[in-house]
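Shown here: the complex without one of its protein chains, the others still in place.
Let's turn to chain A:
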């Protein structure tokens, strides 16, 4: 169910494409089995990686029987390691070799690559490779790694800390001591894996004619993949073409550079042939990027009315054995540090955040980046504070949510107009909080434990290069470019730098462009994910594509529109103000005089003389957009039923009241929220990567690492408010990650609410049945 509270679309006629749930242009191919995914491509050689079976150690020998095509680190001399840079926060630059060179640092690290004419044979070959490793004591827990006497994962770090930040506002202590009540929470988010249904895959083919390699791979950032691979190989970027074809979900995992892709390009050049690798699910679970592994200690100082005066925190992020490219491993700990106060007004802040290396798979961004964890922790604090003050959790939030804009946070973030309070009030009303409390009470009398949990949060979205530059990233993502062309046949093509993987971006951008130039979206082709065809851009991550590519699309379309009006004015002998663009033609308003866009396009290329030199030939415009960013916000509500005998949690209901600015395509927007919420529910209840004490992964299949199924996800009720932000030119704010940010906090809050009679606190996610049962047993209050 979806309710649109306010939908004002500015073009007046009510017939704009923007704001309509049109069907996705992407779908016909995908539902017909005609999608084109990386693993669909044939290759002459199949590659299989030989991976470390231990978490820490030194390689003594690598032996393969004669006749096996194998590459090891000794073949790759001269190749640079992957070494993402950050010029800030005591960052220690650490290089990751493409293949482990003498030392292995996590289970699953690539040691060698073998190749054979078939996938099966490559697997057989890999089995025949013998790697002897002298094991050393691995570190899997970040807090253990911080100990004085802990071994070092890499030489040159203090206490295995690779990145560190500290923010303290002046007069913090004054605020702290003036408080009436201190509330404390110590929370942990376990390690998780984004688990896109398509695991990673790469395919590299060498073209002897041009001496170029084309790498087709499952990346969210094709241009940056090209830059990184070429830097490492030391070749000009013109020698590599990177294609991201249909990509089967990414959620951040396909944003960071996979060392495997570098090896594939190297091998294609070396063999002068085509090579392919398809990651299997086990590789994906043990050796693709992980996320979320954080401990947070948080204390809030409140005045007598429950107003938060000061916030003190300590964040420890387990970033694994290497730093990911391009964001670096600072992405989780530093974002947590800057954004921890969330949507609450708090003037005094003192927080330290550290990224700690361990012998585990490297950490990288995953949908929501850091905010699912900090929102969970902060909302635990708010719930505990509400308990301490004896008031409804929503009442405590009401007293603390930001409500004047623009608002500058204690960490220096500037929030544009948002609806932090309004979305919460909307959610309270829609869920029927009062009636729920009555039902809850009645159920408890019958031994049923229902709970409700609210999570309010802000989601920083759509930011360009200034925001990334402020983080000190050497590679500073940001702008997006769109090249919009009406070709001589009248066909419209938008070539974009961004590279979607399931978000329906092609459709949404076509809607934006269609409104400007008066053609049906189905006639607009959006080209992406090919460095030979699309302009340099950054890709799809951080809820940014629609904001940035959408903004650039609008700007380019406005230029085309202006030119079309000028041409029509010549051809129709009317002033541009009297002409409207509609249904593929320019019409003189109030007359039957018109000229089609197709015929104007032809004239723009083939009969330029008719414009008497007053209009430039051709019909192509480009635009680049690099905004400062904006904030979406939402309130999530979960209603749960906890079975105290089994620890099983059933979600009765999930509700979202959200504000992501102008909604371009409501159907697509709702789908993004559904998907994010489902991932958040999985994060809250089920998904956990478990290492044993030797650094081996116990959750290497989908029977052990458990994404939710259709049975665990309830119907999600959505409500929208559309605050038309002035910070983006389309007035859209971006919403790809929000679902995943709020859901874990709401679900765990609801579980704690349900378990109130037992006086327990579940401060760990996922809140598995085992953890819930353990807490209940320890409470000594089980009936």
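Just so we're on the same page, a contact is a pair of C-beta atoms (placed from the backbone, for glycine too) under 8 Å apart; a residue touches a chain by one contact, two chains touch by 3 or more; residues count from 1.
Operating definition for what follows: contacts and distances are computed from a predicted model.
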item: Candidate names "(2Fe-2S)-binding protein", "Chemotaxis protein CheA", "Protocatechuate 4,5-dioxygenase beta chain" or "Methylamine utilisation protein MauE domain-containing protein"; UniProt protein name, chain not shown; value: "(2Fe-2S)-binding protein"
item: Absent-chain contact - pick from A:667, A:690, A:724 or A:774; value: A:667
item: Candidate in contact with the missing chain, chosen from A:30, A:146, A:235 or A:774; value: A:30
item: Hidden partner chain, touching residue among A:163, A:199 or A:765; value: A:199
item: Absent-chain contact - pick from A:467, A:542, A:677 or A:697; value: A:677
item: Touch list for chain A against the chain that is not drawn; value: 23-24, 26-28, 30-35, 37, 39-40, 42, 119-120, 124, 195-199, 246-249, 251, 278, 280-281, 501-504, 667-668, 670-671, 674-679, 701-703, 707, 709-711, 713, 715-716, 739
